[in-house]
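Just passing along the structure, written as structure tokens.
Of the protein chains in this complex, one is absent; all others appear in place.
Think of it as A, B and C in the order they're written, each chain with its own count starting at 1.
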């Protein structure tokens, strides 16, 4: 049974007890993302400190509704990026996105992705990849809004 | 070779020397018909005398461009209807139309259709049936216009 | 699970039917038997339909209505012959049947013809819409029968109104006369909901609409494939359905329009084969149905749909409806019996087709679908292109099982077992 490969315990844990859940103030930008095929939604806020190359992700808060994959993924995201330099967070985002588009053929780097490696099994299910990426798209979009506004 | 069945000598004769060709005055109604697939056209005028059940087809004149079938057919038409009571002309029209839609399986009545029986072979070629009917559609349409205007 | 003996007809020989569908022999994931319960999205195709299309392509393929050679003649005959049989299948005449690429295009065709009426002649008068005019839909529409009307209203300044849906998943018709009024120019509604399974009362809506002179568009996507439907008897002005939901090819749908309406209606998509005369400055248009079929059409697909209609007719739409009725009855009963499962839509089979949507407490539909898929049970999860309806029912998404003539009772059992498995897997049972 391949189900266990997809629904790793880590994912189910994050789904049941999501980290940093809820929308918080203050924040620099917010992004709303929706998966039009299934209706999953996430609203995500980022708070950055510092500027340009010194920028650090101070907080990520979110709310939404969706399947275990989309909800767990955004919870893992906050673990991976909060407190990290923005540049590092974006590298992590790229690595996660690459993993998800790899059709299960990419070996994830646990040093970079930590709990995110649990999503390696999801990459084998192309119709679920969008679920796993929903929160990450919101993060990328929100960050780009901060940067645009700042410039 | 089936070609000779379609292009009976009678048809080719009418094509080369069409009867009653040209547009004439006076006329009671005119109809323009076109076959949009091939561009064949006919403009046809009718002149009736008498009214209602006594109406007689006094003249049919026409001009147009098109293949031998469409041109010969309108020439034959004039032979069949000019000088005839309108009711009889419309019966002939119905008989000709029935023959053309018969896919070559209807035995034409030579007493009614005269030279028109030569078109029996055309009925086997569904894509050419519209050619044979072009002038007849114009006749029917023109007659209906006279009747509408009169009423 | 027990089946009651068939009431009105001899039961289907489902094993024989299944043998006609090559895809039903395949497996899913790790060798699970395919339990295809997603015919509401698209149906599978029997060998007879595949063969009809292939035979056409290997023997008579040509551009129809364009050219006089023998292949063009045979192709045109096959295409127009299909139109005649499809028309008969829904009780209308061949020249009232327009081939479209899918039902969605059919709805859009009417919607665009109505806005095009603004720049057309007097004969198109009755299709004109403007500020103050109203278009009425329902809250249970598929996006295909909602968004085109929203867009029409945006283009013309008309106002969109709608019938609500009750908690039981029925149309709220308590104020028909207040919703459909003298301002209403068009009423568009679904014959059968693709989520709830609800079959709507056409008579009441059609008679009120016609009373105020409004046109009626029926979305028959979920009814025509599953039971006998006669558009003339229903008295609707327009109706749409899709080939791919009724054993036919994708890429072909049907718009039915009453003869005199089609005759007066401006064109939508324009180009070759829909014209009468073309000059550089302006063109005039052919009579229906050609006026609405611009370009080289979905020829082999129409032929395939003709074969699908033959297949369905040979089996009998009454028997198919009866068969689905039985599967639905069992599914509703067995699913309702599971703790934590809630049916969205009518829980009995009255005025209801073979589409069963539900939610499982504590298991998101997407996750439930994954477990079902793992068991070979192919259902659809999400909002099924009926987002406003889901919002109305207070849920983001549902799991939907939909039945067809090739489904067996033990597939319903497989569904029920898989739902229990999903509950176990996510620890909610």
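The criterion applied here is as follows: contacts are C-beta pairs under 8 Å (C-beta built on N, C-alpha and C of every residue); 3 or more make two chains touch, one makes a residue touch a chain.
The structure presented is a predicted model; accordingly, all values stated were derived computationally and were not measured.
**Student:** Using the touch definition from the header, name the shown chains in contact with the chain that isn't displayed.
**Tutor:** Touched by the chain not displayed, across the whole complex: A, B, C.
**Student:** Could you tell me which of C:129, C:146, C:195 or C:262 touches the chain that is not displayed?
**Tutor:** Of the listed residues, the one touching the omitted chain is C:146.
**Student:** Quick one: say which of B:96, B:125 or B:139 touches the chain that got left out.
**Tutor:** If we include the chain that is not displayed, B:125 is the one touching it.
**Student:** Looking at C:28, C:261, C:317 or C:409, which makes contact with the chain not pictured?
**Tutor:** From the options C:28, C:261, C:317 or C:409, the contact with the absent chain belongs to C:28.
**Student:** Of the residues listed, C:290, C:355 or C:370, which one is in contact with the missing chain?
**Tutor:** C:370
**Student:** So which bits of chain B touch the chain we can't see?
**Tutor:** Touching the missing chain: residues 1-3, 6-7, 12, 37-41, 65-70, 125, 128, 131.
**Student:** Under the stated touch rule, tell me which residues of chain C contact the chain that is not displayed.
**Tutor:** 22-23, 26, 28-29, 34, 36, 38, 41-42, 44-45, 50, 54, 57-63, 66-72, 101-105, 107-108, 112, 116, 119, 139, 142-148, 150-151, 154-155, 160, 162, 242, 244, 249-253, 267, 269-275, 277-283, 294-301, 366, 369-370, 372-373, 378-382, 385, 387-388, 391
**Student:** Which chain A residues touch the hidden chain?
**Tutor:** 34, 36-38, 125-128
Here is the rule we go by: only the chains that are shown with their structure count from here on.
**Student:** Consider the two chain pairs B-C and A-C; indicate the one with the greater count of contacting C-beta pairs.
**Tutor:** Counting C-beta pairs in contact, A-C comes out ahead.
**Student:** Roughly how many whole angstrom separate the Cα centroids of chain A and chain B?
**Tutor:** 76
**Student:** Roughly how far is chain A from chain C, centre to centre by C-alpha average, rounded to an integer in Å?
**Tutor:** 38
**Student:** Counting in whole Å, what is the centre-to-centre distance of chain B and chain C, each centre being its mean C-alpha position?
**Tutor:** 45
**Student:** Which residues belonging to chain C are in contact with no fewer than two other chains?
**Tutor:** none
**Student:** Pull out every residue in chain A that's touching 2 or more other chains.
**Tutor:** none
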